[in-house]
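First up is the structure itself, then whatever we jot down about it.
Note that one protein chain is taken out, while the other chains of the complex remain in position.
Chain nomenclature is as follows: A, B, C, D, E, F and G, assigned in order of appearance, with residue numbering initiated at 1 for each chain independently.
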Amino acid sequence: MELDEVTISRAIVAEQSRILLEYLDVDVAVVGGGPSGLTCAALCAEKGVKTALIERKLSVGGGMWGGGMMFPRIVVQEEARRLLDRFGIASSEYAPGYYLASSVESVAKLTAAACNAGVEFFTLVSVEDVVMKGDGRVGGLVINWTPVEMTGMHVDPLTLACRYTVDATGHDAMIAHMIAHKGGDLPIRGERFMWADRAEAQIVGHTAEVFPGLVVTGMAANAVAGEYRMGPIFGGMLLSGEQAARVVLDGLGR
Amino acid sequence: MELDEVTISRAIVAEQSRILLEYLDVDVAVVGGGPSGLTCAALCAEKGVKTALIERKLSVGGGMWGGGMMFPRIVVQEEARRLLDRFGIASSEYAPGYYLASSVESVAKLTAAACNAGVEFFTLVSVEDVVMKGDGRVGGLVINWTPVEMTGMHVDPLTLACRYTVDATGHDAMIAHMIAHKGGDLPIRGERFMWADRAEAQIVGHTAEVFPGLVVTGMAANAVAGEYRMGPIFGGMLLSGEQAARVVLDGLGR
Amino acid sequence: MELDEVTISRAIVAEQSRILLEYLDVDVAVVGGGPSGLTCAALCAEKGVKTALIERKLSVGGGMWGGGMMFPRIVVQEEARRLLDRFGIASSEYAPGYYLASSVESVAKLTAAACNAGVEFFTLVSVEDVVMKGDGRVGGLVINWTPVEMTGMHVDPLTLACRYTVDATGHDAMIAHMIAHKGGDLPIRGERFMWADRAEAQIVGHTAEVFPGLVVTGMAANAVAGEYRMGPIFGGMLLSGEQAARVVLDGLGR
Amino acid sequence: MELDEVTISRAIVAEQSRILLEYLDVDVAVVGGGPSGLTCAALCAEKGVKTALIERKLSVGGGMWGGGMMFPRIVVQEEARRLLDRFGIASSEYAPGYYLASSVESVAKLTAAACNAGVEFFTLVSVEDVVMKGDGRVGGLVINWTPVEMTGMHVDPLTLACRYTVDATGHDAMIAHMIAHKGGDLPIRGERFMWADRAEAQIVGHTAEVFPGLVVTGMAANAVAGEYRMGPIFGGMLLSGEQAARVVLDGLGR
Amino acid sequence: MELDEVTISRAIVAEQSRILLEYLDVDVAVVGGGPSGLTCAALCAEKGVKTALIERKLSVGGGMWGGGMMFPRIVVQEEARRLLDRFGIASSEYAPGYYLASSVESVAKLTAAACNAGVEFFTLVSVEDVVMKGDGRVGGLVINWTPVEMTGMHVDPLTLACRYTVDATGHDAMIAHMIAHKGGDLPIRGERFMWADRAEAQIVGHTAEVFPGLVVTGMAANAVAGEYRMGPIFGGMLLSGEQAARVVLDGLGR
Amino acid sequence: MELDEVTISRAIVAEQSRILLEYLDVDVAVVGGGPSGLTCAALCAEKGVKTALIERKLSVGGGMWGGGMMFPRIVVQEEARRLLDRFGIASSEYAPGYYLASSVESVAKLTAAACNAGVEFFTLVSVEDVVMKGDGRVGGLVINWTPVEMTGMHVDPLTLACRYTVDATGHDAMIAHMIAHKGGDLPIRGERFMWADRAEAQIVGHTAEVFPGLVVTGMAANAVAGEYRMGPIFGGMLLSGEQAARVVLDGLGR
Amino acid sequence: MELDEVTISRAIVAEQSRILLEYLDVDVAVVGGGPSGLTCAALCAEKGVKTALIERKLSVGGGMWGGGMMFPRIVVQEEARRLLDRFGIASSEYAPGYYLASSVESVAKLTAAACNAGVEFFTLVSVEDVVMKGDGRVGGLVINWTPVEMTGMHVDPLTLACRYTVDATGHDAMIAHMIAHKGGDLPIRGERFMWADRAEAQIVGHTAEVFPGLVVTGMAANAVAGEYRMGPIFGGMLLSGEQAARVVLDGLGR
Partner (left out) sequence: MELDEVTISRAIVAEQSRILLEYLDVDVAVVGGGPSGLTCAALCAEKGVKTALIERKLSVGGGMWGGGMMFPRIVVQEEARRLLDRFGIASSEYAPGYYLASSVESVAKLTAAACNAGVEFFTLVSVEDVVMKGDGRVGGLVINWTPVEMTGMHVDPLTLACRYTVDATGHDAMIAHMIAHKGGDLPIRGERFMWADRAEAQIVGHTAEVFPGLVVTGMAANAVAGEYRMGPIFGGMLLSGEQAARVVLDGLGR
């Protein structure tokens, strides 16, 4: 068989157009592909929910790649270790209750799990705004290519409809801020100083539907709640992603 | 148990320092974490070879994340499909002999395989130069932090010793160019126009030890050989990574 | 009828995907949407040739918008005036043989004519390389999104096949330079000083198939031929576009 | 005839100086060359009103070139289709009530219509401020070259007098903001979330003289009114441009 | 003996990792290596207090290197001259009560004194946040590499515990601002106009524990107190550093 | 009288358009408004020659404003002192044969003299190319706005005809380099090390018509001749400007 | 005589150091070298007042160089024409009461007049802050090199004492804003829309000592007063400079 450049290009365009058309209307749109977003997306999709993960960068994984100060290791506490095991991420005990894992392995295995569950990824896509109608519920996202946004070009966006939006954008809580900024009733208290213990203890409780149709998870949950900042520890992130999936699945009646 | 910020930090620093000290002397250093580098590293490590993968960016995966023109799909031809299967990457046939896979899944599963095999990753690390002594063999790499390099700060590098270096840096063939630039006898012919069929057909043959201690793989192999450029197809990359592993393992007598 | 955001998005994605798939294989690909490229594309398409115009910027028109030093007027000499008339562009005589027209009107009407003739436009698309096989003929273009290129992101391109490529990229003669740079036998002499009369007189003669499958037009033709530079006058550009169309139509046997 | 560079330059300078001097005092100055601005300008000029269109970029067309996420297609709803027909823009029905058109053709034909009607274009010109005197009516615009503004050079502006100013600057509603910023009584409510149906339904009503001498149109009208944001649909833009022309013509007693 | 690159690298990594692990928990963390920070750190360490100095730049010395308008000389008044003598910095009298010293010598000798006293330096390290728990006391610093921060990379920080933090960051009073910004009860009045005499007279009095666990010194002390700005004179800086050391030593019961 | 903004704008546009049209054809075009260019232009215009001075920056004066290392004083040797006197620039003797003057005064008075003589200034105008025809003589300049060039916008230039061009662009010898770069027979030797005495002694001799229609002056003359570099002394610059005027006047038969 | 590089350097350093030492204490410091600053400085110095003009750029002249939209002409009304005559600037009548002059000539002759009067210029010097003591009067300026400020280097400033400061910094009214920003009782109303007639009529009245020791002139005067913006007309600037000189001279009892 002789390989043909145009057939290769057609394969890519045809497949991704088909998927894009199919995924312009989903059950859940998770915004942000860090540890809590990946966990939430994987657990939703495992239950058969049609799930899109939207990531503004070229790669998913977020702050997990860099570990602490570029030392690519992460720490997870006792309660979250079962999630490492669930995703097949190797860990070793450093001190009682503190488990070490590789940053790179953690990202790879979480992402692989999401793929296996059927999550569809839209990388290099930024969210510009939300769709909200008379019912006052977040019903969709206004999206554009990240490189278009970075170059400041004047190109209009498209829209994607979703029954639930999960804000997994970290400290910035970007979707929550869009709503607050345009007058939606969603007070954002802002993250406080670092206090790892308290932050980890509270994060699952703050993971909730904070506005009709909008669930916050991970650092975004703490930022909205005005909670303390976490240390370089990722257990709460995974647990919060799990909780976000639970909230969404309940809402969808699964 | 109350979580303590300093214990978390100590865990990360202690573990990564230990690994860094251990990996300042390795069997193989693969430079570049794209598809051919990941494949090569995974297959070397599976044979028990002490393998470090050095990546200048925060995340591995290289050009595979973006698919073709940001449509995150890749195409693989018949001959390479068994490697997709080996790494557990799902694929579907688009036309006879052309298989489609997800970009994100491909990166995640290749990386997971490398982790499982025991590859150690050094991300955000750039190679500045090579170590070469009187025996005229590449014997190590001169490395620095990528953010240091990007900000142009005057900070000296460290060195890492290795028995084999694999240049998996893509078009740029960066390690090969360092050697050519400083007068090593390594003519670099430069990549030619695109001709997918020919490029794919030749790439395994061009994957070789082109200088004592230096193996080139993936697009770097074609760039050194003056071969044609590939289309947006990744089969040859995987096969070339497999071949690079074979060359290294032979050299090490495994 | 209630307007639905997702239907609007689907309409756009479905239509443009269809067109993109159809136009990954064309008769003529004109690179550059300045006056000579637009003229050439319009005249080819009028004869039923399947024509794609690839423009790296957001808008077509090139240097014609800005007139001379931001005074948005252009000058056309006697010989080319019939082309202004053909495209419905109003003009007035300034001095015997010198006709003035509006820059904005000239761009708008040339573009409208190309649309009417059936040219398909691919804006914000850059050409990275050409496809060339054993027959030594330019057989396709390697393309990518301009914003991807501008942000330096690592995203692979796609390919578009074409029987003829028209280099209408102006002074830079970008396609011609790609071929020369990778060793194709295409000497580029480079534009000389300004000498309007001579440049205008010679440009039609230099518009030719300078490499198998590659026709140069407009300022690119003079740049390859080592001809003089034109003054702020656009007659030769239009005539050269007309000549390029003739060369292509002949080659295609129309 | 031998072409002479200086005659060409003189033709351009003489013609544009004449026009600039003539157009330093106009009936209507439309600021912004996107779809609503072009429509408004074309319809005013068709009635014999002396109309200047001021555009800060090199080319007119605004956000229409890029379609939705760089897929160069636009959608227009039933009510606005007659305007596509009026300007000779081809369209096809995608779903009942949703019509597709080419982005490039839409810009070209709208612009050509404005040229035919006698609109005079001032591209690469930015508005720095407005002229307002004791009568509290916007009576002119303070203008400068865009490249001067971009390079931050200290060069003073000129002024252009006009009986009506049309703010067609999109989301930013730049002229309205200048007035609000300097204490004029013009509350700007700011655009809300996206809700295509409602935004389209209301835009014509919001197109009005919001301050003595200042008419807002297109997205600027919705931004001032605190109305919802449109989807990637252009019907309302065209209808709003038509309405803006009606308001101006009424004001001028035409 | 033959020098080995890897042994050299191992020596550096092993030593600094050991020190970093040891210094993740200190008595005093001085933030900022200008004259007041260096003085404070030196005097604390001389008393056997475990002291870390954190500096965001590659070199310590701060504004002292540049003298006044790049003339590398500093002036010190009578009261502070004994500190110059204590650190071995040569000075000469310019006018009664005004002593001149070399900028370069002043930095070198202050730094040498801090080294001799046992201060440990962490250069190229930025403070991102503070650790604060239920007791409402600053108990640690959240740190990251400066080049990471400069390149805007998404890499998580580590934490360092300390019993006292000294804010010696100059005008910006960065640590104090972090606390004020996140709602800590620490009003910052901001530096006033320049009035050298008054500023110098008051600075020692403003050097104090302004928040539990946080001592301000040097220009940061005046900035928090709303005091006047100093002239290009460094006596007060040194005296303030001495006073900060006194406050810390008292707090630690030394 | 009530001041009217539009009358003010019209006055400026009408006057400068008139001058621009008149000066698109001149006797001498001096490129660069530093000391040698100003001197040459002033002395040519004093003899009734139609002279345009083209300066790429907003202000004329060049390197003279900054004196030596921002100390705004210049030094002139004995031979050139009569030129200071001629232009009314005050000077004082520092050492035998070395005269000091104010940088600011020198620029102001040289410029004032050029204005009095009738030189017309075109500031913010860059030279892109030269006009050269079959006779092989530089016959004109291809000019554009500097801000257009700085922003990289695609705007075409205009042309200005001249009987003589004086390259007074300093070290860069920009016009000479344009000719050399496009194959004109004009070898440029490049400036050598600094040797003030020799450079000053030779500069008048190197001021000459180095190519038909092109006279070099000031540092451009030494750069073309491969002569030594001057110290921070301006006598030779003034003498060279005077000599350039002589060469031009001779050429024009005045 | 053989020219010696070191003697030249010594002459410059010795002279400017002498002047700098002498001018660290002046009667009047005029900040900003535009038309009103130059006029004020010239008229003060003519009366024997020790006057320093501080300009942040390399050249003086401000916005006057660029005329209106890069057309280098200025307009002056009847009342101010006598000031053009006083400084020897040629003018011609365009319409009754509107006089045209060359931008370049206006700058050169105003500057020459200031030099003749004995003004000392400090170019490339920026004002960072003011000196203000218990008497609540602006008594000096805190200055630094502009290139230091532009590169963000950490270099401390020096101080210059003055009995009067004239803020001639244009729209920005920089000195007035420094005082307002640090809590001085100086309300700044901000410039309003453009209304040339009214702005010109009021500017002399607004030129006043607005804070003990601080006189505002030119556009800074209108900006502080909340007055209308001027058109591209410079008469008011010159008259305001004259008035500022009067205020200062009165204050100094001359």
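We take it that a contact is a pair of C-beta atoms (placed from the backbone, for glycine too) under 8 Å apart; a residue touches a chain by one contact, two chains touch by 3 or more.
Here the structure is a predicted model, which means the values were calculated and not measured.
Interface with the hidden chain, as seen from subunit G, comprises residues 5-6, 8-10, 12-14, 17, 20-21, 24-25, 58, 124, 131, 140, 145, 147-148, 150-151, 153-155, 158-161. Subunit F meets the missing chain through residues 62-63, 65-71, 190-198, 229, 231-232. Subunit E meets the missing chain through residues 1-5, 7-9, 11-17, 58-61, 65-75, 77-78, 88, 90, 94-98, 100, 102-105, 107-109, 111-112, 115, 121-124, 145, 147, 194, 196-197, 200, 231-233.
Convention: only the chains that are shown with their structure count from here on.
Chain geometry summary: the mean Cα position of subunit B and that of subunit E are 43 Å apart. Among the residues of subunit G, those touching two or more other chains are numbered 65-71, 145, 194, 196-197, 231-232.
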